[in-house]
Each structure stands twice: as C-alpha cells, then as structure tokens.
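Just one protein chain is left out here, and the rest sit where they should.
The first chain written gets the first letter, and so on, giving A, B and C; residue counts start at 1 in each chain.
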Amino acid sequence: MTDLLVRPTSESARQRLVKGALRSREIAVFVILVALIAVATVRSPNFLVGSDGWRDLLVTPSILLLLAIGQTVVIITRNVDLSVGSTVGLTAYLVGRLFVDQPGIPIVVVALIGMLFGAALGLVNGVLVAFGRVPALVVTLGTMYIYRGVFLEWAGSDRINAGDMPSGFLRLGTEQFLTIPVLTLVALVMLVIVGYCLRSLRWGRELYAIGSDPAAARLYGLPVTRRVLGAFVICGALAGLAGVFYAARYGTVSSGAGRNLELEAVAAAVIGGVAIFGGSGTVWGAAIGAFLLVTIDRVLPILGIPDFWQRAVVGGLIIGAVALDRVLSLRRERQLRQARDDARSGS
Amino acid sequence: GGDDDGGSGGGGGSAEITLLPKNLGNPYFDASRTGAEKAAGEFDGEVTEVGPDQAAPDAQVSYINTAAQQGVGALVVSANDPTAICDALNEARDAGVKVVTFDSDTDPECRDVFVNQADAQGIAKAQVDLIAEQIGDKGKVAILSAAANATNQNAWIKLMEEEIAANHPNIELVDTVYGDDDDQKSFDETAALLSRYSDLAGIISPTTVGIAAAARYLSTSEQKGKVALTGLGTPDQMRAYIKDGTVTSFALWNPEDLGYLAAYTAEALINDDITGEEGDTFEAGELGEYTVGADGGVLLGEPFVFDETNIDDFNF
Amino acid sequence: MSTSTVGHAVDERTYAAYSRPLWWRVVMTREFAMIVLLGVVYLWATGNVASFDGPLALYYLFLDIAPILMIALPMTLIIITGEIDLSVASTMGLSSVLVGIFHADLGLSIPAAAVCALAIGTACGALNGVLVGYVGLPSLAVTIGSLALFRGIAGGLLGTEAITDYPEQWTDLAKERLFGPVEGGYSGGWLGPVTEPASYPLVLVPIVVLAVVFGVLLHATSFGRGIYEIGLNEQAAKFSGVDVARTKLLLFAIAGAVSAFAGVYYTLRFGSARGDNAEFLELQVIAAVLLGGVSIFGGRGALPGVLAGVLLIGIVSSALRLEDVSSNVINIVIGVLLVLSVISTSLLAWISGLRVARTKSDHPTKGNQR
Partner (left out) sequence: MAEAASGHPPILELSEVAKSFGPVLALRSGRLEVGPGSIHALVGENGAGKSTLVKVIAGVYRRDGGGFRFRGADVDFGSTGESKNAGIAVIYQEPTLFPDLSVTENIFMGRQPTRSGRRIDYPAMYAEAERIFGRLGVAIDPRRIADGLSIADQQIIEIAKAISLDATLLVMDEPTAALSSVEAERLFTIARALRDEGRAVVFISHRLEEVFGLCDTVTVMRDGAYVGTRAIAETSTDEVVSLMVGREVADLFPKAEAAIGDVVLEVDGLTAAGEFHDIGLTVRAGEIVGLAGLVGAGRSEIARAVFGVDGYDAGSVRMNGVPVPPRSPRASIRAGMALVPEDRRQQGLVIDQSVARNVSAAIRGRLTTLGLLLGRAENRVAAPWAGRLEVKTSALDMDASTMSGGNQQKVAIAKWLATEPKLLIIDEPTRGIDVGTKSEVHRLLSDLAGRGMAVLMISSELQEVLGMADRVYVVCEGRITAELGRDEATPDAVMHAATHVGGHLAGATHADEKVLA
C-alpha cells in the first residue's frame, strides 16, 4: 500500500543538476540577456568591446541590482516595498549633504551612514507591517509619498552638484578593478552575501517558509514578526546603499533622484522568477532580471527601436514572464497528478 | 520703474507675483527666482514660488487655477506645455491676473507678455556655431534634449536642424535623444549615444540638466576630449568640466537676469505701465529700458558664451 | 429538538434582522468616519483658507479630481475582489493619445474618436482581465507589466509631438459649468459656493451618473454580492455559483473603459494629447480608494467611503495649495493620511473584534455546549 507515496527519483545527482538547470528560470533569463548583448555588439561593437561600453554594461544596472535584491527579500516573505525609490532619493541627498556640511568626512563612513539611514527607513516600514499588521502595499505606498516629500522639502532648491562632492567619491562611480567597475563589484558582493544567507542560513530559509504559508509558519512557531521586520530592514539598507551609488555615479542629486525605481525593482524580481506571492524565487534571478531590464533600455535604441517603444517592450516582457511561470507550474501539476496515477496503477 | 506707484496694481497693496517654474528643485529656475526676488525687493513687490514636483502640465494647471483664485497681481510662468495650460492661463487673466511667460512660452494668445531669454534663432545659431567650431565644422553630432514635449527645446532643435542644413553641409545630425531633464536618464542616454555612434564628433544639449549630466559622463569616459560637448548650461554646474577640459565652451543667458526682467515686466503689467502691445516700453531696474516686440515678446539679449577665460566671473 | 418541520412554512423561531439599531450601523462605520472627517476639513477650509470659499474653489477642485473620481469607481470594485489594477493611468494616457490621433490624423469627429478610444481602452482592460481571471496570473504582476506596455505604446505612437487642435465646442464642454457661467465675484454665506450652481463643472454629471451606477451595482445587485464574496473567499464564491473568472474579466474591462473615458476628458480639458499624459495617476487613485476604507485584501469597503476619500485628498491639496504650501508637504500629508487610515482600519478591526466577543456574551447562543 506504500503506492500512495511518491517513488524516489532514480536520477543521479548530475542528472538532477542538468535537469534543474534546464528548468531554472535564472538560466532562461540569462540566455536572453546574453543574446541581447550579442546582437547589440554585432550592431555596434563598442557596446561591449569599447572600455566605456564594457564598463557601462556592468555599472549601469548596479543601482537597480541592489534594489532588486532588497525587493526580492521582501517579496519572498509575501510582502512588497514601494518606498525604495524614495529611499534612494532621500539617502542620495543625505550623502551629498554630509559631504557639504562635513568636509573631509571619510567616504566609507558616508557609505555606512547611508546604509544605516536606509535601514532606518526600512525599519519604519517593517514596524508598520509586522507589528501594525497592515498590508505592506498600502504602508509602503504611503511611506513612498512621505519619504519623497521629506526629501524634496529638506532639499528645497539647493541641490547637490558634482562640485560639492570629493573627487575621490565621484571617481567611485567609474573606477574599475580588473576592468570590473567598483560599484558593480560592491553590488555583486551584496548579491552573493544575501544569496548565501537566503540559501544557507536558517533565517534565510525561514523567510521562504513564511512567504510560502504564513499561517503554517505561525503554527510551526517561526518568529514571523521578527523575520518580516528583518526583511524590510535589509531592503531599506540596500536601498540606502543604492542611494550612495546614485550620488557617486550621477554626481548630482536633484528632485528626480530615484523616482519610479520601485516598480522597476519589482519588475526585475518578477522577470527573474520571484513569485509575487512569496515563497519562491532567488536573488540570482532578480539580479539577472535587473541586468536584463537595464540592458534592454540601452540596447533597443541600438537596434533602431526608438526610446518611446522601450517601455512597451519591457511591459510585454514582464507579462510574458509571469505567463510563462504559470504555464510551467500547470505543467508540473499535471505531471504530479500523472505520478500519483502511475503510483496507484503500480500496485 | 514702478517703485513710485506700486499701489495701483491689481494685486492690491504691493505687487503680488506668483512665480511658477516648470518644476521645483531645478537650479536654473532657482537662479531666476533669485533674480525675481531681487527685482521685487527693488519695487517692494512680493514673489511667491510655487510649482509641481514633476514637470507635468496638468500639475501646473492646478497652480495656475490656485493663483487665479488667490487673485494675485501677476503670474510668471515657464510652460511645461504650450497648449495644455492655455485655457487655465486665460481664465486667470479673466480673473484679473496678469500673465507673463518666461523661458518657455505658451501660444501667444494665452499670455500678456513673453520674456524671451534670447530669440530662438540666436540660441540655435549660437549652439550650432559652437559645436561647428569645436569639431572643425564636419562630423556626426547628436542632440540630448529635455522632455520630448518641451516647447522651447523642440523649437530650438528645429531651428538647429535648419541652420545645420543651410550652413554646415559637412555636419550630420544623426540622432536626438531625450533626458527628460532628469540627471540619471540624461546620463544614461549620453552613454547610449556614445556606444551607438563610435564615430560621434559632438553632442549638443540645449538644456542645463542635460549638458551637466552629459559632461559628467564624458569627463569619466575614454571619449573625453574626443567628443565635443556644448549647449546651454549654468556656470556653477559646468565649472568643474570646463576646468578639466571636458567642455571648452557653452552658452547661456543669465537666468538671474531673466527672472529679474520677468518680475519687472509683471510689475509693469500690474501697474498698467504696459499692456503687452508691441512698442510698449518700461524700465527694468538695473537692466535698463526694454521694449515689447512682436506678439508680446520682450527680449533679454543675446546668449552669452562661457569658457575657461570668463567662467569664474559668474556664480549661478 | 426536532427539525421535522423542514419544508413546512411553520417557523419555530423568529430572528431579528439586525443585531444593532440603524443609527449604530450607519454611524459606527469607517465610511461615516471618512465623511465626517471630510465635512470637518471642508468647514475648516472654507473658514480659514482665504478664497477657498470663492465660487472658483469647488469648480477647479472638481475639474482636478474628476479623473481620479471616475477611475476610483471601478478600482474600488477591483480591489474589493482582492485584485488591483496599476495600469489605469497608462490606459488613460493611451486613450488620450488615440483621441488625438484619430481626430487629427484620421480626421474623425471628436465623438467618433472618443468611441474608438473607449473601445480600445476596454480592450486593454479586457487583456488584464483575461490574464487575471482566466489565466489566473497575479494582478499585481500583470498590471505592472501592462502599465509599462500601454504607456510605452502611447509614447511610441506620438513620440515628441503633442496633438493640440480640437474644436472649441468640445474643449469648452470639458470645462463647461452647470447652469451657465458664474457671475463674477459671487460668494454666498458660509455654505458659500455650495449654493452657487455655476461652481460645479458639467463633468460632474457623468461622474454622478457613474457613481450611482457603480454604487447600485456594488451594493444592490447579485453581481455586487458576488464581488464581495470573491474578495472574502473566492473558493466559497465558486461553490455558490459565482463565475469568478467572468466577474474579474468584466471588472477589468470596465476599468479600462472608464480610464479611457477619463483619458478623453483629460485630452479635451487640457486640449493636448501627449504620451505622458496622466502619468503616475494610478497611485493617487489607489491611495484615494484605500483611504476611503477599502481593504487591499478585498471583501471590505463601500463606495461612499471611497468618494469621501477622493474628495478629502482633493480638498486637502487644494486648500493647502491656496495656503501656498509646497507640493512636497502636500504629498507628505497625503502619505500620512494613507498610513493612518490603514492603521486605523486594523485598530477598528481589533475593536470590532472585541465588540463581536462582547455581543457573543450578550447573546449566549449555546453552540455545541449542552
């Protein structure tokens, strides 16, 4: 009567790996990305080859990369953070202010302050969501308005110009280490750290469990409130770092800084295979999604598609991605059903 | 000057002027506000700056309506859209508000006077000449503009195209991209331009945000010095790039003077010194006397060219 | 106890229809709180904000919030089913562009162009509806996608140009006042413009009609009950014969149509069709709906509250503008209002939870205990 049970897979570890790879969303998106870059390079060689091209290819996505990582951590817990764009703007301005008001303040300190500040903003969201038991979408929509308003009110009309920030800091925006831009390196380090935590640390797995079934997580005795809070803090901290990046890369911080990045971050995660209702998806996927989104924006003009159509393409891509997910999961369900049948007829 | 009879204005008491830039937090308009406030100080008027946080016409309309309800003396506005805010402006005028446009005009029938920083022809020619001189009058050039619908930028671009076609046969205008007066977008568009056209000779950016972002990118690029960059920028933003040789020269009028003149024009309208008729003349404080030209235009002057020899003499 | 009477019309026990008196059911609701707050703010504004009670104040106020008012109606229904539509503003922009193109380039009359735009807007909504209702995709993800898609098409169609020439009669119609133009300088008693017909724009007529239609649809039809059931428990709704997929398709399609209509209005009011028209309006709409007491999880909320929410945001921003408060502070205020509103909901839920517990003890209805 054990035939009610699912038989163990007869696959070897390698077979499993290969199969997994073929099925994995990360790989699929990555392939698209590579293809895109290839086409663009054929069309105009220095898109990839020119040292500028190479650098920009890597450095331009770094800001969205950070945001996508943070957004993923939050989405995995079945929440969302719409305030990251405003957080970027606010932190970027704070960074500029620091340099203006505290001349000679070490860059590392500024970066840390930026992250801490972002984390604090994230904490506000987290407290409201985890303790206030109010939906994240609404809360972060509200804080999105609030943070940006505070930013613009505080900044008033004096914006930060390249001249206001030490050249050492600005050089960060372009400096390269083994041809890899520093900002990209930092972002990738963050990616690896978060990716590692989500995969290999208990609290990381607990985030997945919480998003997978919050009720069960509570019944199981997981520290749901604390974990959700933590997720928002991480998201905020990464957004804060993104703000630092913004100041370093663009050299000026004006009213528009970081506007509308929030939806892009969510889109990147979704394209990267992160389920909007939590429980599944990886930061790796989200990262590739971010690279893809940014690269598309840069490639389409090269392919002769005017600026204006870019968003249309991106939108189509997002819809395609979620639709694909749905199709695949339906396929899997059917296979599982079949498996149950086979198990039964096996007796 | 209206200092003596400042009381007779529609604003009641001193001349109440509402300054409505395209959007808040834009240094160019901050400069013109400084000018306007200076002027107001002189004829003891009162300048309030209001505006949307994003350069969108519909948002601007709400502020125009508000000004109409408040019954301010005059509204000094830089239009985000030549038509979209037209009716709102006319309603304001019906409510007795004098309307002065500056920097970016609306359709002439929607305002009393347009204070023109420099006539479009002159601006277009100045920028084309600058780029031509910098690239040896031949090669591919691209334009990095502001919002796709920005009135004045689009007008200048059109004139620049004509100018190039007419007088610079060897210059090819290969592309026009839009940075939406947003640092990040302008910056990334510049990067895209350079990777798209490996043999690009120069970039014209007829907007202060655009040229600064482009300069910021070029200064860090291997193309620095190879690709010429000019356009319209503020000295404060560009000083660093003039000094490090990214940019040799760029043009602009003095936005402070522009605001100053706009404020005096408004005051003159409030006091009925002028009606906006061609030929009206008025005193604009230290800038001297100005005359209203064809369809209500007041011309500030020719664009001024900044380069390393003179850039340090300015801060705005 | 015997149920041998099943089927006979004899009722052994009779039930009160309501556990609370009417006034309680009216007053102790979030909608009522919203409306009271609205009234207070309005009176404060008319009292303390110079020229807020001028005849122009309400006129401009309504002109400004008209699109939000319109779109908030279908958005409320969608959110009550537990879904969300982020693409409304993009649909609006697209329809604005289409009106321009159909009129200017294809030479259609304004009404004809509007009808075409409406049709396409409905199709856009239907696309969302099919993906959400029938394919079963999460609406948040889908409409983030279609937000970019529709906006991209709008931008792509028009590029840099803005189509600006429309017949006077139509552009005027968008700003037409009810019962003729306002006599200059009028200002009545403390009720002020409320007694001044000319302070209401004509566009209020379709809005009121729509509001009534949606109100009836949501609160007084079988379809509306279905909407609430889907939001509260989709599975149970299916079991009771509610066609969930079809309902969602319909709602999204309607949202598309109304957004398109708002787009037409927008185009005529500003006399300008541009790719970026009404960008980011969706967040304002959603903020207003949530402020009106609709639960983002679905199943809870009512139309009067939403209308109050929209008006509240409108009055607050217009009053603060008249006080020369900067747009940034206005945004902060709106954000704070939004956060407070949700926290108050969970507070209210908590309190009413206590209330339920109390009523239970009030009426010891022996469940399984004998």
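Criterion: a contact is a pair of C-beta atoms (placed from the backbone, for glycine too) under 8 Å apart; a residue touches a chain by one contact, two chains touch by 3 or more.
Predicted model, so just to flag it, every value in this text is computed and none were measured.
The missing chain, though absent from the view, touches A, C when the full complex is examined.
Of the candidate positions C:Val36, C:Ala50, C:Leu106 or C:Val216, contact with the unshown chain belongs to C:Val216.
In the full complex, chain C touches the omitted chain through residues 1-9, 11-20, 216, 220-222, 224-226, 228-229, 232-233, 235-241, 243, 299, 356-357, 359-360, 362-370. Mapped onto chain A, the interface with the missing chain covers residues 1-2, 4-9, 16, 199-202, 205-206, 208-209, 211-213, 215-217, 219-223, 275, 279-280, 332-334, 336-341, 344.
Definition applied: only the chains that are shown with their structure count from here on.
If each chain is drawn as a node and touching chains are joined, the picture has every node linked to every other. With centres taken as mean Cα positions, chain C sits 39 Å from chain B.
Separating the CA-averaged centres of chain A and chain C is a span of 32 Å. Residues of chain B in contact with at least two other chains: 24, 53-54, 148, 178. The set of chain A residues that touch two or more partner chains comprises 148, 152, 307-308. On chain C, the positions that touch chain A within their shared complex are 84, 86, 131, 135-138, 140-142, 144-153, 155-156, 158-159, 275, 280, 283, 286-287, 290, 295-297, 326, 328-332, 334-339, 342-343, 345-346.
Interface of chain C with chain B (complex): residues 50-52, 54, 56-57, 60, 63-64, 155, 159-162, 164, 171, 175, 266, 270-272, 274-280, 317-318, 321-322, 324, 326-328, 331. Of all residues in chain A, only 44-47, 50-53, 56, 60, 148, 152, 155-159, 161-163, 171, 173-174, 246, 249-257, 259, 297-298, 301-302, 307-308 touch chain B in the complex they form.
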